[in-house]
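Take this structure first; my questions come after.
Only one protein chain is missing from this complex, and each of the others stays in its spot.
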Amino acid sequence: MLEAKNITKQYKKGSFGKKIFKAVNNASFYIKEGEVVSLIGESGSGKTTMGKMILKLTNISSGNIYYEGKDVSNISGNGLKEYYRKVQGVFQDPFSSFNPIFKIDRIFSMIKREFYPDVKAEIWDRKLRDSLKSVGVNPNEVLNKFPHQLSGGQLQRLLIARALLLDVKLLIADEIISMLDASTRIDVLNLIGELKKKGLGVLFVTHDLSLGYYISDRSIIMYKGVIVEMGNTDKVFLNPIHEYTQKLLDAVPRLDMKWEEVEIRKKTDLGFKLFMPGKTDGEPVMKEIEENHFVAVE
Amino acid sequence: MAKNKKSREFKKISNSKENLYFAFRNFKFVLGMVIFMFFLVLAIIGPFTTEFDPTDYAGPGYQSPNSEFIMGTTFFGQDVYSQFVYGLRSSFAVGLTGGLLATGLGLLIGFFAGYKGGWIDEILMMFTNVMMVIPTIALLIIIAAYLPYRGVTIQGVIIGLTAWPWTARAVRAQTFSLKERNFVYLSRISGCSTLKIIIGDIAPNMLSYVFMVFILQFGGAILAAVALDFIGLGPTQGISLGLMMQNAILWNAVQLGMWWWIIPPGLAITLVVGGLYFMNTGLDEIFNPKLREM
Partner (left out) sequence: MSLMIKNLKVYYQTLRGKVKALDDISFQLGDGEILGLAGESGCGKSTLSNSLILLKPPMKYVEGTVMLDGMELPIQDYEAMKKFRYEKISIIPQYAMNAMNPTVKIGKYISDILGCKGVKYQDIEVELKRRLDIVGLDHEILKMYPIELSGGMKQRMVMVISTLMNPSLLLADEITSALDVSTQKAVAKMLVEFRDKEIVKSVIFVTHDVSVLYQIADKLLIMYAGKFAEMGPTEEVIKHPKHPYTKLLVASMPEVGIKYDETPLKGIEGQPPSLLNPPEGCRFMDRCPQADRKCNEIPPVITVGSGHEVCCWREVEKNA
């Protein structure tokens, strides 16, 4: 459905803009319909930039993004609007996603105004209420309220409901539950799972490995702007090849095992050299280790 | 759930109403407002209460306040009260034109430079910086001196055209930070155009700030007009508070002890501008909940 080919985002750095900093370096991946793909990385890995590029909120320095086979890297105007009909996003901070001075209804009326100007008010109202119910909120409890009167979990659901009002096929979910409390975050995560079953494709951007494992079919691990490893979630998590993925997995605090109990992985001779972002120069090449499991090599 | 009920009641007073509620509890704002309204009303109805034209020679000169001329007469016998109320009216007119124009231009340039960024920002800011370093009063003198006919509106326009740069810079900085907010991103992925985002998302979040800027620009324009008048570049026709002061000084009102001629215009300007500044500080406390709860 969506395919990113060799996309790079670079910024000029230093006092005269001579140094070049690559927030995302030559990344390629795809997302299929009805599939949750986790984009996992620590701060500064470029995962959020990646999400913004797909949502066309920031320019792509080089490379292309294709949606349904069509190059969307440089679309604008009506083309962009049609793209947004299919590809939508939800962001990390639910409170700042709402303009604090307006009632929450505004995010929905904006969709009506921009995408469905001809739909009658009653029909729209029913559609909106159905959409709200489908994300598990009671329309009467949330409509006509200000954002600060609702909880973070409710607001994130409203944002998902907003996307569902459109003909959305792909949802970019950027750290959508990292600011929610433990007891409510899992419900929002389960909602993503339900939507997946209905055929929605989701790019789940997160720094939390256990969340990524819980929800996704495939995972992409990013480090310093480079995709170091990607593929089937089980394969990546249970048989990590890249040193960075291994390190990350070993550092995750778990509830079933203490850090001391984590086995030290033996270094094996891979027969090829891993691409180490920050150390290796040039551009990474993705090598297929086993079926649907890739790792970045020199 | 008594708290919920209470908080609901509290929040029922939505933003604007809530601000009004706090506004009338703020001493500085109320004081400034009262002073300002007093002079505004005087400027509006004052001219209808006098039979003399401000430039007419109404009676004998050098008269201290008496029953016929309640604020006395000038050296030449013009009615000071007429001059004062008409002058007040023109000062407000200058303040309004100059203030509106400066605020409007500042907003327009600030919003677009800040939101669009890139080369649009660079060009607009270069222009702004150039305008900023040119000494405003010198520019005003040159423009005013070249205009053979100068009315109050023209004066306001000249002032407005030179007073916007700092507003533009401040608005640009605010827009810069606002446009990286998630709700702006959300409007963007909702397919809203740049103009809609600026009007619908960015401007409303700066409403209180814009209002305060307008008040300051209003006061600033009045002061700038007085400065121009005082050095003889005021309106060629009609009267203004600055012109009154200029004439009073020119004809040695101070040395002659004609306090009724020299004090009212100066006092009125001080009070009006002071009142506006009081309103401004008051509003700062009203709009900023952190200051409010102290």
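Note that the chains take the letters A and B in the order they are written out, and that residue 1 is the start of every chain.
Following the convention adopted for this analysis, a contact is a pair of C-beta atoms (placed from the backbone, for glycine too) under 8 Å apart; a residue touches a chain by one contact, two chains touch by 3 or more.
Owing to the predicted nature of the structure, the values given are computational and were not obtained by experimental measurement.
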Which residue of A:Gly77, A:Pro117 or A:Pro253 touches the chain not shown here: A:Pro253
Listed residues A:Lys9, A:Lys22 or A:Arg185, member touching the removed chain: A:Arg185
Which of A:Ala4, A:Ile176, A:Ile215 or A:Met286 contacts the chain that the document leaves out: A:Ile215
Interface with the unshown chain - residue positions in subunit A: 42-43, 151, 181-187, 189-190, 193, 207, 209-211, 213-215, 237, 247-249, 251-256, 258-259
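The rule we apply is simple: only the chains that are shown with their structure count from here on.
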For subunit A paired with subunit B, centre-to-centre distance based on mean C-alpha positions, whole Å: 49
Subunit B - residues contacting subunit A, complex: 8, 11, 14-15, 181-183, 185-192, 201, 204-205, 207
In the complex with subunit B, residue positions of subunit A that touch it: 55-57, 80-81, 84, 88-89, 91-93, 96-102, 107, 110-111, 114-115, 146, 148-149, 159
